[in-house]
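A protein chain is absent from this complex, but the other protein chains hold their places.
Showing chain A:
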Amino acid sequence: KASRWQKNGGKVMFAFSFPLLSQVVLKIIKHYQEEGQGSEVVQGVLLGLVVEDRLEITNCFPFPQHTEDDADFDEVQYQMEMMRSLRHVNIDHLHVGWYQSTYYGSFVSRALLDSQFSYQHAIEESVVLIYDPIKTAQGSLSLKAYRLTPKLMEICKEKDFTPEGLKKASVGFENMFEEVPIVIKNSHLINVLLWELEDKSTVSDKHELLNLSSSNHLEKSLQLLMDRVDDLNQDIVKYNTYSRNLSKQQQQKHQYLQRRQQENAQRQSRGEPPLPEEDISKLFKPPQAPPRMDTLLIAGQINNYCQNVKEFTSQNLGKLFMAEALQGHN
């Protein structure tokens, strides 16, 4: 399976589009609508097939929320039973990924990384589908699929989060996740169903996409961005103190060695035996290098927020100019 990554001319970035059935889309939307409130995330499992080099997602089922009075609830058991039952009705039961809802785009977290890593370790093509309900309510379905880059997989496997480890693998926040384009595919029967629905349902009276108000959304996004930047700041301060300590220690080591040499030279000139070489590393224990994984995650998250904000503002600018054109004609 490793050969598939190298097949694309040796480039490590592997992006293919994968088809998604419409019922999966509808189920995810419904799950959030019914069970998600506020900033809680809802999660579920994606089922499908791996066809040559494409990943097809054909069904999904939701995970129940974790509640305090369900402490003995066994998630694995629920999953097993669900899959067994679905197999009876000929639904593809291969676990190909999972989905999660997000709040204003804040999904780059340690938990997500760990889950996705364990999924990708088992199945190479698995993805995590991020559904943004707030963006969708604003008018455009926001469903994105992400996968960890191979470099990041390597690092997670080794669990080597020191600065040297990251430098070796040259992983920046921009190549942590790669986005996989999604394509929605329908069978002919679903086509007929859609025709029927269009015929029978009323025209939607809310056109959220053309809504001009933006301040609420911008406020919240900027608030989250500021929090993240604060976190990053603290992290940077930690790292700076670490490197300062490290360099101070280097200096001390250097001075100690020099003094040693001087003493030895003096002793030699006096004819006395030189002092024994002591183990330097025991005297000067190097400070612990702070793990860089959190910084990477925060940077990735900030990047994500900025992207979202920019997308939102560009849309709104377009809308404002349209409004101006309309008024200008009066």
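Criterion: a residue touches a chain if its C-beta (ideal position, glycine included) is under 8 Å from a C-beta of that chain, and two chains touch if they have at least 3 such contacts; residues count from 1.
Throughout what follows, contacts and distances are computed from a predicted model.
> Given the choices "MICOS complex subunit MIC10", "Eukaryotic translation initiation factor 3 subunit F", "Alkyl transferase" or "Cytochrome c oxidase subunit 3", state the protein name listed in UniProt for the chain not shown.
Of the names offered in "MICOS complex subunit MIC10", "Eukaryotic translation initiation factor 3 subunit F", "Alkyl transferase" or "Cytochrome c oxidase subunit 3", the absent chain's UniProt record gives "Eukaryotic translation initiation factor 3 subunit F".
> Among A:Met82, A:Ile123 or A:Met153, which one touches the chain that has been omitted from the display?
Residue touching the chain left out of view: A:Met82.
> Which chain A residues would touch the chain omitted from the figure, given the whole complex?
17, 19, 21-23, 25-27, 29-35, 58-59, 61-64, 73, 78, 81-82, 85, 88-91, 133, 136-137, 139-141, 143, 163, 166-167, 170, 172-174, 181-198, 200-201, 203-204, 206-210, 212, 214-215, 218, 222, 225, 229, 232, 236, 239, 292, 295, 299, 302-303, 305-306, 309-311, 313-320, 322-324, 327
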